[in-house]
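All protein chains but one are shown at their positions in the complex.
Up next, chain A:
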Amino acid sequence: MHLDHSHHGPTTVSADAHRPDGSRRALRIGLGGPVGSGKTATVAALCRMLRDELSLAVVTNDIYTREDAEFLLREAVLPPERITAVETGACPHTAIRDDISANLEAVEDLEDMAGPLDLVLVESGGDNLTATFSKGLVDAQIFVIDVAGGDDIPRKGGPGVTTADLLVVNKTDLAPYVGSDLARMAADAKAQRAELPVVFQSLRSEAGVADVAAWVRSRLAEWTA
């Protein structure tokens, strides 16, 4: 026993940047955030915007249904073989942070079956403000909140708001109707996140998901450089 201490073999372990055949694996970006903030809608919009320029796939982590995966299938944002649903035993934060094995398998199986891929989006089921992705699973993460969830969320902070590589404040079109102060949200986010970027978006506007897509493209350019 203990003859081989390398991690090379039939499957890679965790965040290895290369696949068993030596090729570079796809960039993995996680999307997390509270229930109803627009994670799945953002994923769908990203797929529509990027699918003609990139080879991409999606892993969803639903809490107790396959609804997020089924929404993406129904909307036909990607062919079915590029969408996988991971079952999380009622705890998405466990599956994306503490015990990532099922998600790693889903990502690797997608690369095997639908690859080669440039990008895999890993979506968490709606969870709380402390739910972040393990660095063993994703290379970068987006935290999605919305203006209707309360404009004090950026001020309250928490690991998602404070440390995510990109913070998205979604549904800005609703701000006047729910009394949310976008300038205050921006100032609070800046105070919590220093130089880390923040995007304010409304998927109902013409620009839609364009800013987030531009951020994804720049991460991908760094990854493949």
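Here is the rule we go by: a contact is a pair of C-beta atoms (placed from the backbone, for glycine too) under 8 Å apart; a residue touches a chain by one contact, two chains touch by 3 or more; residues count from 1.
The criterion applied here is as follows: contacts and distances are computed from a predicted model.
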Chain left out of the displayed complex - its UniProt protein name, from "Potassium transporter TrkA", "Spermidine/putrescine transport system permease protein", "Urease accessory protein UreF" or "ANTAR domain-containing protein": "Urease accessory protein UreF"
Given A:Ala69, A:Ala95 or A:Met185, the correct residue touching the omitted chain is A:Ala95
Could you list which residues of chain A touch the chain missing from the display? 1-7, 9-11, 13-14, 63-66, 86-91, 94-95, 98-102, 104-105
